[in-house]
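For this depiction, one protein chain was excluded, whereas all remaining protein chains were kept in their positions.
The block that comes next holds subunit A.
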Amino acid sequence: MNSINRNNGESNNGKSSIFDGLKQDLDLYFLGLSRLGSSKALTDKEEDEEEAPKELNTINSSGGFLVVAPDKLSVKYTSVNLHGHDVGVVQANKPAPVKRLLYYFEIYVKDAGAKGQIAIGFTNEGFKMRRQPGWEVNSCGYHGDDGLLYRGQGKGDAFGPTYTKGDMVGGGINYASQEFFFTKNGAIVGTVCKEKEMKGRLFPTIAVHSQNEEVHVNFGQKKFAFDLKEYEAQERLKQQMTIEKISLPPNISYGLVRSYLLHYGYEDTLNSFDLASKSTIPPIYIAQENGFDEQDIVYALNQRKTLRQLIRNGEIDAAISKLHNWYPQIVQDDKSATCFLLHCQKFIELVRVGALEEAVKYGRIELAKFFGLAGFDDLVQDCVALLAYERPQESSVGYLLEESQRDVVADTVNAMILSTNPNMKDMKGCLQSYLERLLRQLTACSLERRSANGDQGEAFHLHQVLTIGRDMKC
């Protein structure tokens, strides 16, 4: 009976066989991290994925009753209205995007014509383009002649003031509160619940209905009369206030920061942190029962910190040499992602100081063998591409020269050292700090929740949260 020899007879303790079995997953994980900095990986701005309305749709507008200007941003009623089925309606060329907190657009009433029967609102695809928005199901409209809000039937509800020539009127959707909101001349008129019946994509819609009515529309190309950013901030604040009321276990943030520092081997910071905590009032005490099991991550703290320092300074040879001394098992397999990343980084450092000939030599010896290997190939190609540019930092592969790339290598080495800890229960503990796991859970829950709501609204995105905070300060 054959026994399957998984270790190749190399390292002998029981943990390493589990380690080998996961080797491929680990490699992919680290390789994935290494390419995070490349522009192809950046999909931060979800909003940009969705196309927003830019102009009016001339194909399905109720031609015959109105005419749309060549710039597709204004419309004029050309008929004489005789009844309720000759409204001049026009939708935007695209539906309102949903993966955001708010959507908003404005109209300017250039001419109220004979009867001022203008409307602004939202309608679905397949709307009867001869009826005012709001007069049919799956539509809503705020009408200028009577100031009423129509929601799917001929009778409207009292809503706000009438509007006429010279007024700037806006219509918007608030995905968090599931409401429509309307504004007049920069001020909110009111909000109304967006019923679940209004399913499917909604198109910004404007309508004119009496002789000579003329309306211009602004899909954000020009500054709005209404301060949308301020409104958005206020709405975010409302949600924030609900969340702030939730209570947390005591000192949890403190504990998570501490284990983050331990996980990545930021030894000096940790020592300062601990020292300062002793003298805070009241003193901070983390009970072992709280679950902060440190044994696994205090392991090899000083060595991890040393290696991180070396790698962050670009001293790759010194780092490799130390690894051979301290943890030969990590650098044994020259085809592992760890060795690969170290070699790539060495190559990058040579390019950085302009030692191109040496870089080429090094690349031939150490990197050539990775060409064509799935997972490794992309990074090798990017590294080699550095040679093609006089100013590589400004090229599309410039990300390789950034500090963050050194950090990726340092993190990989850090994780591998943690994995040699005989007490390590699972690889997850080596790869991700508690903080990271919590942030991933938050993102995943947020995305799933949004998906369950028809993909409407904002989802959590750490990068955006950090950026918004900065913007608010200005």
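By definition in this document, a contact is a pair of C-beta atoms (placed from the backbone, for glycine too) under 8 Å apart; a residue touches a chain by one contact, two chains touch by 3 or more; residues count from 1.
What we mean here is this: contacts and distances are computed from a predicted model.
Enquirer: The chain that is not shown, which UniProt protein name from "Protein transport protein yos1", "Glucose-induced degradation protein 8 homolog isoform X1", "SsDNA endodeoxyribonuclease" or "Cytosolic 5'-nucleotidase 1B" does it carry?
Expert: "Glucose-induced degradation protein 8 homolog isoform X1"
Enquirer: Which residue from A:Ala276, A:Val298 or A:Ile365 sits in contact with the chain not drawn here?
Expert: Checking each option in A:Ala276, A:Val298 or A:Ile365, the one touching the absent chain turns out to be A:Ala276.
Enquirer: Among A:Val98, A:Ala233, A:Ala318 or A:Leu442, choose the residue that contacts the chain missing from this document, as touch is defined above.
Expert: A:Leu442
Enquirer: Residue-wise, where is subunit A in contact with the chain that is not depicted?
Expert: 36, 41, 43, 240, 242-244, 246, 248-249, 252-253, 255-257, 260-261, 264, 266-269, 271-273, 275-276, 281-282, 290-293, 305, 308-309, 312, 403-404, 407-408, 411, 433-449, 452, 460, 462-463, 465-466, 469-470, 472-473
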